[in-house]
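Complex shown without one protein chain; remaining protein chains in place.
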Amino acid sequence: MVDMTSSQPARKGDTTLGHIAYVLKDNPVTMLAFAMLAFFLGCAFFGPALVPYDPLATNAARALEAPSWDHWFGTDNLGRDVFSRVIVATRLDLTISVAAVALSFVVGSILGSIAGYWGGWLDAVLNRCLDTIMAFPLFVLAMGVVAALGNTVENIIYATAIINIPFYARLVRAEVNIRRNAGFAQAAKLAGNSDLRVLAVHIFPNALPPMMVQVSLNLGWAILNAAGLSFIGLGVRPPTPEWGIMVAEGANFIVSGEWWLAVFPGLWLMLAVFTFNLLGDGLRDIVDPRKRT
Amino acid sequence: MNARTKMILGRMAQAIPVVMGVVVISFLLTRALPGDPAAYFAGPAADEASIAEIREALGLDKPLFQQFFLYVGDLARGDLGTSLTTGQTVMSDLAARLPASLELTLVALLLSCAIAIPLGVLAATRPGTWVDHLCRVLVTAGVSMPTFFTGIVLIYVFYYLAGLAPSPLGRLDFIYLSPPHVTGFYLIDAALAGDWETWFGALKQLILPATTLALFTLAPIARMTRAAMLSALSSDFIRTARAAGLGSRKVLYGYAFRNALLPVVTTLGMVFSFTLGANVLVEKVFAWPGIGSYAVEALVVSDYAAVQGFVLAMALLFVALNLVIDIAYALIDPRIGLN
Partner (left out) sequence: MLSIKDLSVAFKTRKGEVNAVRGISLDVGKGETLGIVGESGSGKSVTSYALMRILDAGGEIRTGDVSYGGIDLRAASERDMRDIRGREISMIFQNPRAALNPIRRVGHQVEDVLIRHAQATRQDAKTKAIAALEAVKINDAAARYEAYPFELSGGMCQRIVIAIALACKPQLLIADEPTTGLDITTQKAVMDLVGALAKERGMGMILITHDLGLASQYCDRIVVMKDGLIVEEGAPGMLFTDPQHPYTRKLVDATPRLGASIRNLLPPDARSPEPEHKVHTRPLLEVRDLVKTYPGKAGPVQAVKGISFDIKAGQSLGLVGESGSGKSTTSEMVVRLQDPTSGNILFEGHDIASTPSGKFMRHPVRRNIQMVFQDATDSLNPRGTAASAIAEPLARIDRMRGAKLESRVSELADLVGLPQPLLSRYPHQLSGGQKARVGIARAIALEPKLLILDEPTAALDVSIQALVLNLLVDLRAQMGMSYLFVSHDLNVVRLLCDEVLVMKQGEIVDRGPTASVMDKPSHPYTRALIEAAPQPPEPVAA
């Protein structure tokens, strides 16, 4: 705090990698979350090549078998290996959620930045539009969009992105708005930056830390959303392995005691969402320079 | 007219463009549904001519723009069209099924608030302790559970394994008669009729789906309560109150909690929207005869009048609720509308 005590240069944590390492070491929960994320990414990239069975191969002779050494997660009513199907489904589910969140992140950031910085009628119009989207229970809106556009993976991504846009737009709008007259924004103008540059280079990056928390929550929601759509028959179609459909198909067998059909894909889905939800704080700390001490 | 009234009127005026947007979106969305309603109405045996006739009768041959005005005109008269699958008017279908959904949603929200708000307060008063960590883990786990999956697990455990819960089929077991219709909420109607056996029957059916929904909504409420409480507790005015010797109960509840309640009330609006959405899935799992399961059935067969009615009803319900929340907020918080 005092002038003379602190005239050495900043040490460790200067490099981005060093900073990431510091954040991970600082919080065991974050460390765990990133380890789990690495596991899921591994499943998504290499899963299809490593699983013991073809996820689509039926085997009527071994239908509805409980978990065993042969079939870790048991087999379904068509004799397909539940474990293989669960692992293979990772790629599809992650793709949907990451693509949808990326899309809504970009669109929401642009809309929110413009509304937050310039305000006025642009802001009013955007707010009314967002209110309209938010007026629909979001899952219902996603249902409607997918039903109207057709059951394809792209349409699930679009539907999920649309319902997430308001969150980003609102958050960015608020973060930009409180900083548009901040001293550093004014100083940037005096230094010869145009409004657009002040917004893009100086103000927007400061909105990133809270946005990272939103990203992590939304990645989780996006997976839940996609799986929920499949569950009611509006998403990915069988026999494609996907967690939501597998739970839906397994649901019919739960009342007769064949729990493994629904429970394993459901648990996997839950674990994935849990991972994303835990990532939030860590992601925020990584993009926040104030955490560099 | 004082500033507060002006603010409330202004807030109501803001809802008007939203309602118009909702009408437009629900119209466009349903017109885009695949399938030809005229062909569906005409039945599988109909020929081209009769399909065309029905199309004309439904006004589907007119340009989209004109169809929209016809639709708005019908809406103004309270006519939402007729469902293809049930043969009833959509309005009567919704009126019959909405109480089931609302009862489920409201019970779930009450349950969730009853757990989440004390949990959030507890975590905020002891930050960094095991209570706080437990709260964080619990709510994160809760929000990570897909509602349809939680429902299935609960059914497996409490119905199949333990045999404690009744079969997950609808609002009331077939051995009971539904209570005389007053509000459509079975718990209220049965209590009004003094029929406690039915009341318990309805409650038993309600517990599992309501728990499923409540688990899902715990996280946002608890998280917001904790954050709002933490920020209220670290405010300067709390230090003033403590320095004035006010008791810890007064400081915690009279001062901190009432300030923290404001953001929590706002969050509740958002959570209600989530719950209405999640309802669709939970109703399917528990064969609950609400508007969610109605919509799913309608979507699958492109029953556009029913889908449109459902989407519209949901959105209007939510707009109205948000209006109520905002007005309540303005009444609680003296600062609104004046600065």
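Order of writing sets the labels: A and B. Residues in every chain begin at 1.
Everything below uses one rule, namely that contacts are C-beta pairs under 8 Å (C-beta built on N, C-alpha and C of every residue); 3 or more make two chains touch, one makes a residue touch a chain.
Keep in mind it's a predicted model, so treat the numbers as computed, not measured.
Only one of B:P34, B:G73 or B:G247 touches the chain withheld from this view, namely B:G247.
Among the residues B:D36, B:D79, B:D132 or B:D333, only B:D333 touches the chain that is left out of the figure. Counting over the whole complex, subunit A has residues 1-3, 6-10, 14, 182-184, 186-195, 202, 205-206, 289-290, 292-293 touching the chain that is not drawn. Touching residues on subunit B toward the chain that is not drawn are 127, 234-237, 239-248, 250, 254-255, 258-259, 262, 332-335, 338-339.
Here, only the chains that are shown with their structure count from here on.
Averaged C-alpha coordinates put the centre of subunit A at 24 Å from the centre of subunit B. Looking at the complex, you find that subunit B touches subunit A at residues 14, 17-18, 21-22, 25-26, 29-30, 32-34, 140-141, 143-149, 152-153, 155-156, 159-160, 167-168, 273-274, 276-281, 284-285, 295-296, 299-300, 302, 307, 310-311, 314-315, 318-319, 322.
Remark: subunit A residues 128-129, 131-132, 134-141, 143-145, 147-150, 220, 224, 227-228, 231-234, 244, 247-248, 250-251, 254-255, 257, 259, 262-263, 266, 269-271, 273-274, 277-278 touch subunit B in the complex.
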